[in-house]
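All protein chains of the complex are present and in place, except for one that has been dropped.
Let's turn to subunit A:
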Amino acid sequence: MKKWRILLATCMLAFVAACGNEEQVEFSDSFEAATESAKGSTVNLYMWGGDEGINSYIDDYVAPRLEESYEVELNRVAMDTAEFIRQLSLDQKADREVGTIDVVWINGDNFRNAKEAKLLRDGLMERIPNAKLLNETAQQSDAGTPTDDLELAWGNVQFILHYDAAKVDDPPESFEELRRWTEDNPGRFTYPEVTDFTGNAFVRHLLYERYGDELDKNATIEESFWDDLKVWSPNLWKEGQTYPKTLEQLDQLYASGDVWMTMGFNERRAEAEVKEGIFPKETRALVLDHSIASTHFLAIPFNAPNPDGALVLIQELLSPEAQLVKQGPDYWGDGTSLDLTKLDERDQQAFEELGDGVTYPDPEQLLERSIPDYGPDVIDTVREEWPRVAK
């Protein structure tokens, strides 16, 4: 169980700390020097491991390329993000300057925690040549928290809904219509709890419908907003008595036909699920009034044992080739974090030629309706106040 693991980790760390401290390993002076010193080393990438497509992108595509171009071995470690952030925090408390994690995949709450506790190295922009190609808007903020050069954008996606066209004849086109649709089809729609990343984002879309970007200045949400949600809930799955705990559970309900819509960040995420026969064949994209854009990032912990290897890995992950394959339908379908106008013509064309999947939304419409995310204050307020809806 969790607390035992933490306890065990603490004991082990106390032991390690008692054995004497090593000095923090520094970056080499330039990227060229870093590639030299990283040769023959292993770099540990810690990331959430719940998606087969993502895992095989790293293991089958990135790892061999890294070995070939830089002679660096890639070791992917699957772990819940909150868990390795906690491990880093324990490392810090125990003054463990040489840890085990070189690169982390991170965003949202986890980044806020890591930033607040100073667990990440800064100055990544100047150390990694490909960082110049990044989309500046995406790079700027992480779910409303300024990135401050502590992490580099790895992928950029937008929030959309998916529905089963075999069951939904007349899909809603706005949040208001969605509400009316659930009145006609009670029990066929729900959203994850707001402790879930996606569930919280869904409620923020409803907030944006009412408040626009006003909430950024003043994160107070009126009673009536929550009352409306409460009034809506009897039309949802299980009459709103309970909500899926995670997006995975919502996807499962969608896959089994219990609900007819699902949602999530990444407009291309349903393609692989449909191909594998997990999602219904007739799954189609649904873009409502507006869609929050979300970026996820890569960062290097303060106690990375192989920081040069980490630089090399991030350089590789941000290369146009690796980003192209990541966005393609073969592995992941994750939107690129690069600014296409900064790429040379050949690369630009390759991205354009990636083509459309049947579950993709109209890219122009999606871009048009894209809105920036609210800051962490709104996310926290939603988390604190929403439970009254589920009571």
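The criterion applied here is as follows: a residue touches a chain if its C-beta (ideal position, glycine included) is under 8 Å from a C-beta of that chain, and two chains touch if they have at least 3 such contacts; residues count from 1.
Following the convention adopted for this analysis, contacts and distances are computed from a predicted model.
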Listed names "Nitric oxide reductase subunit B", "Multisubunit sodium/proton antiporter, MrpF subunit", "ABC transporter permease" or "Glycosyltransferase", matching UniProt entry of the absent chain: "ABC transporter permease"
Option touching the unshown chain, where A:Ala33, A:Ala82, A:Met125 or A:Val231 are the choices: A:Ala82
Of A:Ala117, A:Leu324, A:Leu340 or A:Val358, the residue in touch with the unshown chain: A:Ala117
Among A:Thr242, A:Gln349 or A:Gln365, the residue in touch with the chain that has been omitted: A:Thr242
Option touching the unshown chain, where A:Gly50, A:Gly123 or A:Pro387 are the choices: A:Pro387
Chain not shown: contacting residue from A:Ser28, A:Thr195, A:Gln348 or A:Ser370: A:Thr195
Where the missing chain touches subunit A, by residue: 1-4, 6-7, 10-11, 80, 82, 85-86, 89, 109, 112-113, 116-117, 193, 195, 238, 241-243, 245, 253, 256, 258, 380, 383, 387, 390-391
